[in-house]
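Once you've had a glance at the structure underneath, I'll fire off some questions.
Left out: one protein chain. Kept in place: all the others.
Entry: chain A
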Amino acid sequence: MSKQMTGARMVIQALKDQGVEVVFGYPGGAVLPIYDEIFQQNDIRHVLVRHEQGAVHMAEGYARSTGKPGVALVTSGPGATNAVTGLTDALMDSIPIVVLTGQVPTFMIGTDGFQEADTVGITRPCTKMNWLVKDTAKLAETIHQAFHVATHGRPGPVLIDIPKDVQFATADYVPAEKAKIGHYQPRTEGDPDQIARLVEMMENAERPILYTGGGVINSGPRASALLRELAAETGFPVTSTLMGLGSYPASGKNWLGMLGMHGLYEANLAMHGCDLMINIGARFDDRITGRVKDFSPRSKKAHIDIDPSSINKVIHVDVPIVGDVTRVLEELLRQWRARGSRTEKAGLAKWWKQIDEWRAVRCLNYKPSASTIKPQYALERLEALTKGMDRYITTEVGQHQMWAAQFLGFEDPNRWMTSGGLGTMGYGLPASIGVQIAHPEALVINVAGEASWLMNMQEMGTAMQFRAPVKQFILNNERLGMVRQWQELLHGERYSSSWSESLPDFVKLAEAFGCKGIKVDHPKDLDDAILEMIRYDGPVIFDCLVEKHENCFPMIPSGKPHNEMLLSADAEAFRSGAVLV
């Protein structure tokens, strides 16, 4: 029994059928019929953003913190082009989002109409798939298909472009269960034979490492639980990419910390020196591998990934396993247990002894200060004062992001939202709002730099309007910190355009938005200020004035291998005269 309805109503009906509870959007001429339908119902909440980029990042934050697809709705032309950065961000980080764009009426397409842009053309390289729907009869089915594509296989952003006349026209509604989803059914089961090969390698490995990534989180909470079982039962050390933080708990005894360009000394050296690397849902990004030629030269490598194109793309691996992390780990554990749960105990003990020596370098040490707030200190205090709370962290991009990854501990998946692949400054504030909308009672903190934060600060209006009590923890060094660091270390200290001049007074800015502003510039006031921020029932802009010239270490300069790491002069290695390996 099919129901006739307009295309605009179909959009709402299809979203309801897909279980969508909230849409982040901004109206405009080409989506007015859909907004008219939003007005006439109460099932789906609409969050009015201040800029379409914000809508897409909010949808990303929502998706990343819930595991459900996020939805954004924007108008044609500039609405769609403003969404491009968010789409690319979601593509790089494999975040399932569905973006609906309005389009000029079908008869006007190609005439350079007002607010016309070739949206499917522009967004083709930055979506997993996109559709221009020219016939209302196909609209509902396309939306159902879009949700399927966004959430199956390697997740990613999809976009549906809907001309205005298609929204007005009437056709039969196709419910989700009757929609033809098409042939897109990526493989989720790993090849048992390859898994068997890996199990055998695990039994003989003397210096193994589990190198985990965002794929563990995308695979769902069960994948994180299985990873913990695997680590506990094998005793293998675990490191993670930026995107995978939280899949293994920071308090876990096998935890080495993050790896990569600003990863921990012990994690990077363990990657370099291992004899068996098990990549679980990561993709050998250049921020991880450094110089490819010298990447972990003596190891056998296994790679578990749902996307076959990730395998052998950058690093040639010995055991490729295409499949969903959860399914593969289930089978891996089953086989390994069935064969007697064996590991090379003597070798492993030696390996851990080596790792403990690396740990003793204490690579995150920094020079404390009694008069200036060190950014690391600010994060240590934030960590200490929010520990155990129902806490979600988002970040912007730059030094503060890396320090947050180093100094904050994540015990569970879906608690850490950051722009990893694209490195989008301006991501964190809108993402924090998306997270808060999904988790109204939780403490949501955006760890930011002042420069990144300004890129989408208009979204404070959204936070106020929708009572999202997000805490904007700005580590303000009045610099584009990471750019400044590279200029200091690699460009002869020529600080070309890397300072933030004419910064706003963040406390007054907060007042202007109607929220709370807190400014702190002395270490002794920091704890009270953080507690005040946490306790305040509403959004807070926290202006933390920090040391201006602090560098983020360890650092593997671009194009260097893992064993050519720059360490802070305050690491124990320097004090004890140890030499870099």
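Simple rule for what comes next: a residue touches a chain if its C-beta (ideal position, glycine included) is under 8 Å from a C-beta of that chain, and two chains touch if they have at least 3 such contacts; residues count from 1.
Here, contacts and distances are computed from a predicted model.
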{"item": "Absent chain [UniProt protein name; select from \"Aldehyde dehydrogenase\", \"NitT/TauT family transport system permease protein\", \"Acetolactate synthase small subunit\" or \"ABC transporter ATP-binding protein\"]", "value": "\"Acetolactate synthase small subunit\""}
{"item": "Chain not shown: contacting residue from A:K3, A:R45, A:K253 or A:H316", "value": "A:H316"}
{"item": "Full-complex contact with the absent chain, from A:P308, A:G423, A:P504 or A:P523", "value": "A:P308"}
{"item": "Residue in contact with the excluded chain [from A:G153, A:G244 or A:P554]", "value": "A:G153"}
{"item": "Options A:T6, A:T75 or A:N130, residue touching the unrepresented chain", "value": "A:N130"}
{"item": "Touching residues (missing chain, whole complex) on chain A", "value": "120-121, 124-125, 128-130, 132, 149, 153-154, 182-184, 186, 307-309, 311-313, 316"}
